[in-house]
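Supplied in structure tokens, the structure appears directly below.
Every protein chain but one is kept in place in this view of the complex.
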Amino acid sequence: MIGDALAWILGAAVVISGVFVVASRDLVHAVLWLALALLCTAGLYAYLDAPFLAGVQVLTYVGGVATLMVFGVMVTRRHAAAAAEAGNDSNVVGAVVALGVFAVLAIAILKTDLPTSTAPTPDTAELGRTLLDDYLLAFEAVSLLLLAAVVGAVVIARRRDVEARTQDDATLLPTMRTGAD
Amino acid sequence: MTLVHCLLLAAALFSLGVYGLLTRKQAVALLLSIELMVNAANLVLVAFAKFAGAPTQPIVLFTLAITVAEVAVGLALVMLLYRRYDDTLLDAASEMKG
Partner (left out) sequence: MNDPLLLAAVALLVPLAAALLLVVAPPLRHRGTPAAWICIAASLASLAAAVRLVALHAQLGGARWTTTWLFAAAKPIASVGLCVDAVSTAMLAVVTLVALCVQVFSVAYMHDESPRGFGRYFALHALFLFSMNLLVIAPNLLQAFAGWELVGLTSYLLIGFWFAKPSAARAAVKAFWMTKLADMGFLFGLLWLFVASGGFEWSAKLDPTVATGVTLLLFVAVVGKSAQFPLHVWLPDAMEGPTPVSALLHAATMVAAGVFLVVRADPLFAQAPLTRETMLWIGSTTAVFAACLALVQRDIKKVLAYSTCSQLGYMVAALGAGSAFAGFFHLGMHAFFKALLFLAAGSVIHAVHSNELSDMGGLRRKMPVTTFAFVIGALSLAGIPGFAGFFSKDLVLASLEGRAGWIPWGLLMGAAFLTAFYMGRTVCLAFFGKLSPKSEHAHEAPLAMSVPLLVLAVPSVIAGFFGAEFAHSLGAHYEVHLGLTPIVASSLAVAGFVAALVVFGRRRDASVASAIERLDRASFVDRGWEALYRRVLLGLSDVLGWIDRYVIDGLMNLTGYATLEAGSAVRGAQTGRMRHYLVAVVVGAILLAMLGWAR
């Protein structure tokens, strides 16, 4: 089946690009690998009868999140070289722990008697109805959460005025420094 | 591709995220790793909707929205970190050292 073959290829692509996400030294490269991984996942969604989710994934993640990430990296770019220099001293520990996680998950998956069903997956229209019917409250709550996140992000990352910044340097930084000591 | 395959794929993705989380020093790279892990979780949800008929597709939408919020706040924190410590390496923020 061509669909199955495509799915296998997509799955392999997701894993490979995931490896590059965590392995590439340059952050911009890592973000681009992540975008690829997310794109391939969107393809898998489409294969798994979730075309709407695939669309959303492409729009928000690949279009929004990845762009935002690149933007963040660019803004803080000054230290990219230093960051690249910083050696990863705990690679071995990280690898062992990650393998442990994978082992636990894999064992759990293989040991579990997974349910099967031939019920048709809901189409987009049904998904929309469910969203605004059963999940209406959660839906509204999420919109509120997004609003709060936007406001919060602005408040946290807001660039202060020049006066405020000098004040900041005079008062805040020393305390942070001593705290760091 | 069956449910088991999908789940194993997601597990691999998740473990990669864990690896990144544990080894990367840049704050933005941590966010990327978290994205991988969330993506793995979403894959599981969609796979269950397909193969087991579970009503999990709306949850994926919510997860996406929440992740977007998390990324926005997370990046704002990175900016703050950058401004406070003049650095984006997480090790700069080590106030919790005993």
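A and B label the chains in the order they appear, each numbered from 1.
Operating definition for what follows: a residue touches a chain if its C-beta (ideal position, glycine included) is under 8 Å from a C-beta of that chain, and two chains touch if they have at least 3 such contacts.
Just so it is clear, the model here is predicted, and its values are computed rather than measured.
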Absent-chain contact - pick from A:Val93, A:Ala119, A:Ala141 or A:Val154: A:Val93
Chain not shown: contacting residue from A:Val104, A:Ala119 or A:Ala141: A:Val104
Contacts of chain B with the absent chain, listed as residue ranges: 18, 21-23, 25, 30, 90-91, 93-98
Hidden partner interface residues of chain A, rising order: 90, 93-94, 97, 100-101, 104, 107-108
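What we mean here is this: only the chains that are shown with their structure count from here on.
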Chain centre separation in whole Å, for chain B relative to chain A (CA means): 5
Contact footprint of chain A on chain B as seen in their complex: 1, 3-9, 11-20, 22-26, 28-29, 31-33, 35-36, 39, 42-43, 46-47, 49-53, 55, 57-58, 60-62, 64-73, 75-80, 82, 84-85, 87-89, 92-95
Chain A residues within the chain B interface of the complex: 4, 7-8, 11, 14-15, 18-19, 21-22, 27, 30-31, 34, 37-38, 41, 44-45, 47-50, 52-53, 56-57, 60-61, 64-65, 68-69, 71-73, 75-76, 79, 82-83, 86, 88, 90-91, 93-95, 97-99, 101-102, 105-106, 109-110, 114-119, 121-122, 127, 130-131, 134-135, 138-139, 142, 145-146, 148-150, 152-154, 156-157, 172-173, 176, 179-180
